[in-house]
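Got a structure here, written out as structure tokens. Questions coming.
Heads up, one of the protein chains got dropped from this complex, but the rest are sitting where they should.
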Amino acid sequence: MEYSLAELAAKLGARLEGDGSVRIRGVAGIREAGEGEITFVANSRYAGYLADTSASAVILPESFPRPSIPALYTAEPYLAYLEALHLFDRTRDDRPAAGIHPTAVIDPGARLADGVAVGPLVVVSEGVEIGTGTALLCGTYIGPGCRIGRDCFFYPKVVVRKDTSIGDRVVVHAGAVLGDDGFGFAPDGEGYRKVPQLGRVVIDDDVEIGANTTIDRATTGITRIGRGSRIDNLVMIAHNVEIGENTIICAQTGISGSTRVGKHVTLGGQVGVAGHVQIGDGAKVGAQGGVTKSVPPGESYSGYPAQPHQKARRIIAASRRVPEALRTLRELEQRVHELEARIRELGGT
Amino acid sequence: MEYSLAELAAKLGARLEGDGSVRIRGVAGIREAGEGEITFVANSRYAGYLADTSASAVILPESFPRPSIPALYTAEPYLAYLEALHLFDRTRDDRPAAGIHPTAVIDPGARLADGVAVGPLVVVSEGVEIGTGTALLCGTYIGPGCRIGRDCFFYPKVVVRKDTSIGDRVVVHAGAVLGDDGFGFAPDGEGYRKVPQLGRVVIDDDVEIGANTTIDRATTGITRIGRGSRIDNLVMIAHNVEIGENTIICAQTGISGSTRVGKHVTLGGQVGVAGHVQIGDGAKVGAQGGVTKSVPPGESYSGYPAQPHQKARRIIAASRRVPEALRTLRELEQRVHELEARIRELGGT
Partner (left out) sequence: MEYSLAELAAKLGARLEGDGSVRIRGVAGIREAGEGEITFVANSRYAGYLADTSASAVILPESFPRPSIPALYTAEPYLAYLEALHLFDRTRDDRPAAGIHPTAVIDPGARLADGVAVGPLVVVSEGVEIGTGTALLCGTYIGPGCRIGRDCFFYPKVVVRKDTSIGDRVVVHAGAVLGDDGFGFAPDGEGYRKVPQLGRVVIDDDVEIGANTTIDRATTGITRIGRGSRIDNLVMIAHNVEIGENTIICAQTGISGSTRVGKHVTLGGQVGVAGHVQIGDGAKVGAQGGVTKSVPPGESYSGYPAQPHQKARRIIAASRRVPEALRTLRELEQRVHELEARIRELGGT
């Protein structure tokens, strides 16, 4: 694929400044881009790299001065960059062909819509329904009674256990496990008795779930991931958790049972959230934070135990001064002791 | 399934108070339960919800006053609730039929007892022995020389590498990896030389292992999970770790090499345990705790580095007061400085 910069400007709806005949063959970050590639600057933090870039052109916000290389100006440089990424996508297509690979094992009681693509060694169980346009790449297991919407994409070796419901346009990455048993055991004298996990998992439309992430079925009722939420790799969502719409959960985060996470929440990487708490709409928790109590809507929390981020920062900054403060305290004690002795002398007691 | 409350009382061995003709069709938590469902209250913390529940009946401990809805009284309301869950289980059965699915790949040198159920695309290697009643759902790999007891259940895509021994009634969830190499590398000039991992993994009876959890084989000798222990998802158990009986390990916890964890221990989620330490019988480590030294039996530890929980809490509470204490300290220094000056004046020095 190759476009002139003028063609690219037209495709991206951007205003061209400079030589429109420059040939563009790819897209790259401002430090990596070379000759024949277009890059972008979305905020002033990266403007300093503009002088040194080897890119042949750059996508810029309207507020930027004209650089020495040809530029495409647009109100939303990052979204234009995403468009350009799609235009120059040269990666191979790993979508299986529509139809069912001969090595797939499809239960006769499963109902697959026209246009479903099932790759090799996929297992689809009894009572499953899959909507049109959905692709199961390879080696995935869909347990009995699952419903999967339209235009979903399942990467290899996903496990979806029985009775799970999945909406439209859901993407599930390799090795994710949806609907395995919640972790429930009741003490029973010497050992434990398993609490049967009879609920299920519901994944709403437009959700994306990362590689090797696990989402447990509810004890009774539903573990739910709300519409448009994005979950990274190696995340653990426990039984009966409810996650709202458009929430972002970064890698290796774990959410304990029955916790409710609102919409537009962001949880950083390796966050841990206790069970039975609430994280309000729009809240953010910084990486490695340990949430032990509910977080109010819109607040930024961090640290262990998690607390308002500004407060957590002050405590961390203060903790660094403690070794010196302890020395000061000791000296002060001595000085007070001496003052007391002097006072006694002066006061005649 | 549907029972009258009187029938249910008989099945659960509970004492009925109120209208025994009420029809019960399901079980749910006190906040989720609706008409036709029975719920339970096991401790007084949840008693407040009783007034507002829409449930048609409730299981209660003997000590509770009679509520406005019909009730079943029992000494162990939680265990009665577990019984009721089983009675009303309406989830689909995902157990493969006894016998061997035609797409499974079974080495002729493997010995499967009568009544073993092997689902599609399972691979069973040379020298494997599997006891009666055990089911391998789908896509699981059993490496050469493994022994698996009776009445085990393997969910999809489990990997069990060579020479692993698994007891009776063990449950392994999807994507778990048992017996992969321990992480051992010896510095060798510029780089590292791999330490061969020649030991194995032994899983005792009645253990349950969560989805995508990994348990490494020993360098030499055995990595062991004791009878009745329960391990959640995405847990990492390193080489030569030994875990006692009836120990609970929550999600995303990691235990480093050669550490010994006692029996009846509870490790919260995202706990990290250093190598070559001991965690005594009955000890507890709170979520996200970082265990750097041995934990005595029966103790509760938390924080990083983990220390006795009450002490850790006091330190956290104190740390929140440090920013203000530093200000106080500075003021105090100034006041002492002024006192010293005044004393000098008064003392005539």
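Chains: A and B, in written order; residue numbering restarts at 1 for each.
As a convention for this text, a contact is a pair of C-beta atoms (placed from the backbone, for glycine too) under 8 Å apart; a residue touches a chain by one contact, two chains touch by 3 or more.
The shown structure was predicted, so the numbers you read here are calculated from the model rather than taken from an experiment.
Undergrad: Based on the whole complex, identify which of B:169, B:200, B:263 or B:284 touches the chain you can't see.
TA: B:200
Undergrad: Check each of B:67, B:96 or B:143 against the chain that is not shown and name the one that touches it.
TA: That would be B:143, which touches the missing chain.
Undergrad: Which listed residue, A:6, A:106, A:186 or A:329, touches the chain dropped from view?
TA: That would be A:329, which touches the missing chain.
Undergrad: Pick from B:180, B:205, B:281 or B:299: which residue touches the chain that isn't shown?
TA: B:180
Undergrad: In the full complex, which of A:52, A:93 or A:114 touches the chain missing from this view?
TA: Per the contact definition at the top, the residue touching the missing chain is A:93.
Undergrad: Of A:6, A:79, A:106 or A:186, which residue touches the hidden chain?
TA: Once the missing chain is taken into account, the touching residue is A:79.
Undergrad: Need a quick check: the contact residues on chain B for the chain that isn't drawn.
TA: Residues of chain B in contact with the hidden chain: 103, 105, 121, 123, 125-127, 139, 141, 143-145, 157, 159, 161-163, 175, 177, 180-181, 183, 185-186, 188, 190-196, 198, 200, 212, 214, 216, 219-221, 234, 236, 238, 252, 254, 256, 270, 272, 274, 290, 304-305, 307, 311, 314-315, 317-319, 321-322, 325, 328-329, 332, 335-336, 339, 342-343, 345-346.
Undergrad: What chain A residues would touch the chain not displayed?
TA: Answer for chain A: residues 26-29, 32, 78-79, 82, 85-86, 88-94, 101, 103, 119-121, 137-139, 155-157, 173-175, 206, 208, 210-212, 228, 230, 232-234, 245-246, 248, 250-252, 269-270, 287-288, 303-304, 316, 319-320, 322-323, 325-326, 329, 332-333, 336, 339-340, 343, 346-347 touch the chain left out.
Just so it is clear, only the chains that are shown with their structure count from here on.
Undergrad: Just give me the whole-number Å value for how far the CA centre of chain A lies from that of chain B.
TA: The mean C-alpha positions of chain A and chain B differ by 25 Å.
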